[in-house]
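Complex shown without one protein chain; remaining protein chains in place.
Moving on, here comes chain A:
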């Protein structure tokens, strides 16, 4: 009998019961009341605990991002596309050498310096989509404050420059991809970069701060081919500066950004 513990990784690394997790009662762990028969290496039945990934739920209701991202889009994007990646990842993990890795480790390892292994696409997509839902919030957008704004102004000149660069990068992608605000560890500054397909700054060792999905399925139902309206609405109404602040705080544990200003005390 295989007990299946369902882990729900989220950005904080703490487990969160997801919509799909099943509660396992402690009775399930009770072994038979017979004494162990020590002549056999295992008791009557062998128990093997395995853990797989589950579909993390966005931290808001599925219609909470309307009218900038419709409920229909979120339902399909999350419930079908993201979910399919989770299921395919778990299928790979049944036989993969990377079983047991954290998602971040797996993304970096399976990218294999540019010759991606079979698990890369799904593991990176799962990570990126988890990151994406948490990069947004209802009543998001407008302007960041305090330390985050200071860092953006330091690295981009003005907030408007950052928005322009982000938009330009998003629209420059040939084919499916993502656009990122990320922290360059070595240069200790924020930067914007577009990536192709399922690639994220994790593969080159930097710290993602905002991720925007530029695959057609992310915007086509709501915006058809009008990608700039999608990106503008994301920046003006959806991006979660709160998430950005939390991510920058965490990043400061790894990168010395000078005077700790995030958040402003």
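We take it that a residue touches a chain if its C-beta (ideal position, glycine included) is under 8 Å from a C-beta of that chain, and two chains touch if they have at least 3 such contacts; residues count from 1.
We take it that contacts and distances are computed from a predicted model.
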item: Protein name (UniProt record) of the chain left out of view, among "Superoxide dismutase", "Aminotransferase class I/classII large domain-containing protein", "dolichyl-diphosphooligosaccharide--protein glycotransferase" or "N(6)-L-threonylcarbamoyladenine synthase"; value: "Superoxide dismutase"
item: Given A:81, A:101 or A:184, the one touching the chain that is not displayed; value: A:81
item: Residue, one of A:60, A:99, A:168 or A:215, that touches the chain absent here; value: A:215
item: Residue ranges of chain A at the interface with the undisplayed chain; value: 76, 80-81, 84, 121, 174-176, 196-198, 215-217, 220-221, 224-225
